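With one protein chain held back, the other chains of the complex are shown just where they sit.
After this line comes chain A, so read on.
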Amino acid sequence: MTLTTRLKTGIAVGALTALLAGAAGANTLRMADSSDIAAMDPHSMTESNTIGFLNHVYEGLVRYNQDLEVEPALATSWEFVEPTRLRFSLREGVTFHNGNPFTADDVVASLERAAHESSPVKSNIPSMASVEKVDDLTVDLILTGPDPIVLNYLTNIHILDREWMEENDALLPADMRGGRENYAVANSNGTGPFILESRQPDASTVLTVNEDWWDEPQHNLTRIEFSPIGSDATRIAALLSGELDFIMPAPLQDIDRINRSDGAKAIIAPALRTIMLGMNQTEKLHNSNLTDANPLQDRRVREALWRAIDMELIRKKIMRDMSRNSALLVAPPVPGYDAALDVLPPADAEKAKALLAEAGYGDGFEVGLDCPNSRYVNDEEICQAITSMWSRIGVKANLSSQTPSKHFEKVLGGGSDVYMVGWATLPMLDTYSVLSALLHTPGERMGAWNPGRYSNAELDALTAKVAVELDTDKRTAMMTEALKIARDDVAIIPLHQQPLAWAVRDGVNIPAAADNKPRLWYATID
């Protein structure tokens, strides 16, 4: 490639990039993400970009298809033989990358590994009690209680080869207490459409196509070369110079530039993640001039704060027309969403002021506003805009923007008045995720992300019913009702669904996925 590069330096850039792509091999996809894959062990972490990448190497019993519906993967079918016993028939003739056959033993060992007491992903399969082998191609998953979304969880639990784990002393996921490494962290042996060829952390991870994959390939890739590039400017430069075929994410402010350039274009699609503002509902505010009462406990005040935010302006000016304003806490693909409820009235500062006056806060008040500065798309800018919008109705927001790890430490520690948080409902892809984590009264494994301690008996009761209802239609109706209650009570202020923004070189076709996990087994290069 070096020689060809030298020969071509005189030619125009556009032609050159096209030729370089040819030189790198027609079916090699060179991609970059903003951060590296954390580890190759699918049960050692829960970072969604890593899981998204590992989906190419490992597979679960079921998987999400392009429309985010559960479809068979390593299991061909399943049925509830009892309400708490889910029987899976496994796919025949599947082999791992090292040639070992895929059997029920592998499923048992993998699920036990993922749900092990020391596993960091055990809360991604919360209802599993145990798993039993029935015969070589049949497995029973025993649940602690009825769980309508157990399949959604299983899309995220990858299956490893039992023999391989035994040989390499990797039957348990990496244990932080023991301070010892796990073989599976740097090596892999899955059943997926691509095989790990080499990996240099922070530099490159190379996958080659699995010729023996059980599924009919819809892609035409032979090789994937993954590099992490943390700097936005460098990532885009590498795409425009023809060194890369696919980048994610593409910063919104550079979308125009990418689309104007020769040979590259952006892929913009609505994503699942809903950005919202949670509120302190306890007796006292942390960062305010008011010490005797918490105005946020008053529904009218919460509504005033919501009405004062001009989401249309934020969409146009900050999100460059690429976000989707939302009046609900979940995105349209999430079961429970109802378009009829998702109606956002235009911002109305006068109405907001009237509501504040009615609640007895006509002179306004001070309140703390906490924001991450690099976790969500343009998070800090959005909070700055909200600060000035609130100042128009007399509410002075004391804005504090911090790094994500600082921000979430403060928020989850309960030290925040109003805080930004984004929720994609993954891996469940279900409204229950919002109900159980964000809206339920904290305690007994519920409300882990409800540090403002919002509490609504009606919602709690509905959540408990949703958790065990196996009739899909009834369950969806209940979730919709819960979303309506949360909206009418302004439990949390929804802002928008942020867009996913990728960019590819011309001739590369990758279907957008709302969960921001590219599925390259559907990707083609012309």
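Criterion: a residue touches a chain if its C-beta (ideal position, glycine included) is under 8 Å from a C-beta of that chain, and two chains touch if they have at least 3 such contacts; residues count from 1.
To be clear about the criterion, contacts and distances are computed from a predicted model.
A.B. asks: Write down which listed name, "Amino acid ABC transporter membrane protein 2 (PAAT family)", "Peptide/nickel transport system permease protein", "histidine kinase" or "Dihydroorotate dehydrogenase", is the UniProt protein name of the chain that is not shown.
C.D. replies: "Peptide/nickel transport system permease protein"
A.B. asks: Which one touches the absent chain: A:A186, A:L290 or A:L313?
C.D. replies: A:A186
A.B. asks: I'm checking contacts with the chain that's been left out. Which of A:A237, A:L290 or A:L470 qualifies?
C.D. replies: A:A237
A.B. asks: Can you tell me which of A:A39, A:L277 or A:I510 touches the chain that was removed from the display?
C.D. replies: A:A39
A.B. asks: Considering the whole complex, which of A:L61, A:I229 or A:A347 touches the chain not shown?
C.D. replies: Looking across A:L61, A:I229 or A:A347, the contact with the absent chain belongs to A:I229.
A.B. asks: Taking the full complex into account, what residues of chain A touch the chain not shown?
C.D. replies: With respect to the unshown chain, the touching residues of chain A are 1-2, 5, 8-9, 13, 16-17, 20, 32, 35-36, 38-39, 41, 44-47, 120-124, 126, 174, 176-177, 179-182, 185-186, 200-204, 227-231, 233-235, 237-238, 240-243, 374, 403-409, 412-413, 423, 427-428, 433, 436-437, 442, 445-446, 448-449.
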